[in-house]
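What follows is a single structure, written as structure tokens, with notes after it.
The complex appears here minus one protein chain, its other protein chains still in place.
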Amino acid sequence: MTSDSVNWEAVRADFPILHQEVRGNPLIYFDSAASSQKPRQVIDALTRYYEHDNANVHRGLHELSSRATDAFEAARNKVAKFLNAASADEIIFTRGTTEGINLVAQAYGTRYVKEGDAILLTEMEHHSNLVPWQLLAERTGASLRFVPVLEDGTLDLSKLPELLTPEVKIFSFTHISNSLGTVNPVADLCRAARAVGAISVVDAAQSAGHLPVDVQALGCDFLALSGHKMCAPTGIGALYGRAEVLEKTPPYHGGGEMIVSVSLHKSTYKEAPHRFEAGTPNIAGAVGLGAAVDYLESIGRQNIAAHDGELVRYAQQRMEADVPGIRIIGPRDRSGLVGFVMESAHPHDLTTYADRYGLALRGGHHCNQPLMKKFKLPGTSRASFYFYNTKEEIDRMITILQEAARFFS
Amino acid sequence: MTSDSVNWEAVRADFPILHQEVRGNPLIYFDSAASSQKPRQVIDALTRYYEHDNANVHRGLHELSSRATDAFEAARNKVAKFLNAASADEIIFTRGTTEGINLVAQAYGTRYVKEGDAILLTEMEHHSNLVPWQLLAERTGASLRFVPVLEDGTLDLSKLPELLTPEVKIFSFTHISNSLGTVNPVADLCRAARAVGAISVVDAAQSAGHLPVDVQALGCDFLALSGHKMCAPTGIGALYGRAEVLEKTPPYHGGGEMIVSVSLHKSTYKEAPHRFEAGTPNIAGAVGLGAAVDYLESIGRQNIAAHDGELVRYAQQRMEADVPGIRIIGPRDRSGLVGFVMESAHPHDLTTYADRYGLALRGGHHCNQPLMKKFKLPGTSRASFYFYNTKEEIDRMITILQEAARFFS
Amino acid sequence: MIPNSDLEELYQQVLLDHSRRPRNFGELSEADATEAGEKVVKVQGDNPSCGDEIVVSVKLADTGLKLADIKFTGQGCAISQASASLMTIKTKGRSRAEVEELIAAFHDLITKQTENPPDILGDLQLLQGVWRFPQRVKCATLAWRALEQALREGSASVVTTEVEG
Partner (left out) sequence: MIPNSDLEELYQQVLLDHSRRPRNFGELSEADATEAGEKVVKVQGDNPSCGDEIVVSVKLADTGLKLADIKFTGQGCAISQASASLMTIKTKGRSRAEVEELIAAFHDLITKQTENPPDILGDLQLLQGVWRFPQRVKCATLAWRALEQALREGSASVVTTEVEG
């Protein structure tokens, strides 16, 4: 696949933040896996909403409230189509991936996981897909199991049969590893979960904005994503839940908007998704997420994936060929990020060094402490790319890494 | 108190949304108790953040990440000062009041409330300060008690001694009723709670943006507010928790940012507030809340309260004098909102009618179903004011209400 | 103030009259099903966003093929009350097939602009003005959704279920 049909320069021009200098050097933002930048189209959608349509949703009968409600529910529809959900009622707005996973653990997990049951995860999970399950295991007396990660950064699927047994009630795993770049075989894992009667939960934080994600094709029961990693505002995300599973999931938070009727001692709750959206939601955030989805669709996720792929292959090849003492961590076949260690420099020192030249890298454990321990690494440096990045930026990164290798050795 | 020192016309000019026509009539936005409008200063803060400083917080060592972290923590400081908290560590960012109360119910409540204990509420609580406690009571086997509301819309404090007994572990109540406008004697109620060893939780959704709120003077243990009701963006709020109480409160959500160290089976958690902020927070939302706080402080909350008060008294007087068949619900001494019923028209019909003339009222149960039942009302109509509203708008409302009374009778 | 023609179309005097003095107001009970093949079904409809509540009771005859009697109780806005009142008048005594046709025609009437509404609607055309007020469609359909549910449940005897408007 090539991404030649897109005018990438024009796309890059949509991002005001990228056109600045940091300490006298042009900003090179290679930290999109932590949070992506926002195109003018998304920022404008927020401004437009606040300047014309802002009001509370659902409960109002006046014009602004209708407009706000329509915009909010239109955003839900956009997200549903973006993920190919069977219905917009399967989309719950959340703060982000972390809240989505906690919602599943609290609402679904507390009801359906019992002592003696098991929750299956993998060794490459982000803390956000690990700690909520530790808390659930503590509360319920269930145990945690982990699919091991092989030396090359992929999952050891040979262990799946002995781990994914009928005691497993929930199998939760990441689509793309945020430190290794590994792309997991989600559809296979969901199928395996279903075969033993477990539900599957997919952490799509790193994938939703980077490649086509089709929840029906993947066959997952839940899928959580963060808006801020896919060009949308901070504070908004979505949780997809298959209708059949959502139907039997008890409420999460209590409050306004999620009830049918309330008396002092008892309430009845609405259907999904409203049952899971107590209180005033992040209305403008949802509108911004809708605008981000439109924007990503206008470029095409196939094109984005192809462009990310070109960048990461180029970076990998140049780093290995031209920077002494670098070791790349993770599989050769990876999503648009590359984690590495430099022999002479600790990741933090390297990040500090790069920053002085305007290059934004991330260094540390990337919320993957257990994985770092397993690989006996104090952390890694990570360069993560998105469609607004360029090969010229990678060339400049290579120069900076070369100088750093000299500086620290 | 007078609010003459403020140029209210200039203040009103800060709100772009107010200067529009709805169906050929000038918009009159009297629904600020549901959600307030946003001044240009707050909208600009969002744009500036996304165009210059956006990145993920806390984990990054590069320039944008530092700027984002600084802006985020500066916002926390502003909120702390706004509420006169003893320390910024007592401020937890949430999505809003509903999430704040659910956080207390889940994290604190689940640990400290047991079978046989009681949770004390009042009959005037918003569903957001009722349903979370119903869910907690269900989970723990605790019981719910309610301070009754008198005919005049105030709390029946004579019943407090028999209700607030040592079985009560949590006393949660609203500062200002969103349908009656009642302002409760928060400091007295907090003192009474402490006297029996209960913690106090204040729902400040309707008060935080309207009058000075000093958590130390009030003596509360928790206080929850919503940004969107006080000129800030949607999707952001704050929960104040007294240091001593937060310290012993277990985590809420699990995920990134809230841990000290993680291994596959066990994690240790950070101190407050970070222990309660798992995952990427609503960074821009917090920055916007900081800008809103600055904005409100620049006007002065004393001035805002005085201005709200003038408007509500004027509205009340004109409604009673000039509109036939109107009954006002709630105490004479009220915050800046007025709930009422019109003999000839159901609240929804009245709201629909008003909307055709550009007047945004709210009609319905206002998430206060039990209270409406108690008052044998099918709901009320509500006009809620904020500092950007004017007496001229109230005059126009009176004309519309007069015409409506004629139309429906 | 300039009169607003949308409002005048929505709130016609006849409609306001139905809302003030609703017809067929009341409940049926199991005792009303006296003949073989008759059943009484009750359904409660709630509109959680505004608090409107309605209970529709129907007596089905001919093992569900005929709507022999219908009553409603409840409270709510003029639109929901008038809609329920008119619904009982127009559906009482009709065959199930006719009722289903009415339901569909009524739904079209209040959700889109209709040049020539089908004759079967009769007085229900009083509610035509609703289509310009999308937020009020839920009010107009509340009783109808309860009726639909009642038809679906025609097989059980006296049941009380809730639908959400």
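Read from first to last, the chains carry the letters A, B and C; within each, the first residue is number 1.
Here is the rule we use: a residue touches a chain if its C-beta (ideal position, glycine included) is under 8 Å from a C-beta of that chain, and two chains touch if they have at least 3 such contacts.
Predicted model only: the values in this text are computed from it and were never measured.
Enquirer: Just list which of the chains on display the missing one touches.
Expert: The omitted chain makes contact with A, B across the full complex.
Enquirer: Touching the left-out chain: which of B:S158, B:Q216 or B:S261?
Expert: Of all options in B:S158, B:Q216 or B:S261, contact with the hidden chain holds for B:S261.
Enquirer: Among B:E138, B:E271 or B:E297, which one is in touch with the chain left out?
Expert: Touching the chain that is not displayed is residue B:E271.
Enquirer: At which residues does chain B meet the chain that is not included here?
Expert: Its contact residues with the unshown chain are 58-59, 61, 66, 259-261, 268, 270-271.
Enquirer: By the contact criterion defined above, which parts of chain A meet the unshown chain? Give residue numbers in ascending order.
Expert: 345-349, 352-353, 356-357, 363-365, 369, 372, 378-379, 399-400, 403, 407-408
Throughout what follows, only the chains that are shown with their structure count from here on.
Enquirer: I need the common contact partners of chain A and chain B, sorted by label.
Expert: C
Enquirer: Going by the touch criterion at the top, tell me which pair is linked by more C-beta contacts: A-C or B-C.
Expert: B-C
Enquirer: Let me have the rounded angstrom distance from the C-alpha centre of chain A over to the C-alpha centre of chain B, please.
Expert: That pair's centroid distance is 31 Å.
Enquirer: Which chain B residues sit where two or more other chains touch them?
Expert: 348, 352, 363-364, 369
Enquirer: Check each residue of chain C and list the ones that touch at least two other chains.
Expert: 49-50, 135-136
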